[in-house]
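All protein chains but one are shown at their positions in the complex.
Let's look at subunit A:
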């Protein structure tokens, strides 16, 4: 039994230690180092047998408005896009549950299908739509609604739209799962007792679906807060988010200790939502 136990555990345990635990500890270690012009581009943690930890990177993060702005942008855009995903997701998921039973798997497949197409292509599609000479502006200009092209790319609007679009399927699925598990009799009872369908939806259906809605919100918020491709392609210098800042510090400025400190900060910020999500959704099976 113990041999079998070890046999099952050995590979996943070693793998997780090597490719998850050690790398995360390395980030933590390097975040206390200082940048230097050498290979590797950071100072060792122990110098001449003494601990040489420095909190410079962390104090820099808190002092420089650049990083705080990136943090604010991340929370703002990810938050707005999460709200959009939840509202649209709730409407679509609800519509799917109301469709004839035989149609529901087909509709869900249609919703997930775009997720299987490359994420990059879907973001790219929006550049072609949103840019000044893009299709949306071309259509609006030729129909005479506007006489100057609207600035849609390189704005917060572009970033929120792009993130909402890319992550929408992830929001629909958990909401659908929690709506589909509800008995339709509950809303029927509310309607029999004099409620309007819309009131019954808000007062009965939505509160009961709260775990699914919360899971959907976290499922989209966490990756969006660290997003770097979408703000890079659809946003401009005004919409720099944490993920992009981390990237720039790491590759352009080659300040690995500062980038590591940023990664630690982002992880700490997302730790509570991430653990909540694990418990709600992913941990379901492991309990």
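Operating definition for what follows: a residue touches a chain if its C-beta (ideal position, glycine included) is under 8 Å from a C-beta of that chain, and two chains touch if they have at least 3 such contacts; residues count from 1.
To be clear about the criterion, contacts and distances are computed from a predicted model.
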Omitted chain (choose from "SpoVR family protein", "PspA/IM30 family protein", "Oxidoreductase" or "ABC transporter permease") - UniProt protein name: "ABC transporter permease"
Selected residue (touches chain absent from view) among A:76, A:107 or A:151: A:107
Per the touch definition above, residue among A:99, A:186 or A:203 touching the missing chain: A:99
Residues from subunit A at the interface with the omitted partner, ascending: 4-5, 8-9, 11-13, 15-16, 18-24, 26-27, 30, 40, 88, 91-92, 94-96, 98-99, 107, 109-111, 113-114, 116-129, 131, 133-135, 138, 165, 168-169, 191, 196-197, 222-223, 225-229, 232-233, 242-243, 246-247, 250, 256, 259-260, 263, 266-267, 270, 274-275, 277-278, 282-286
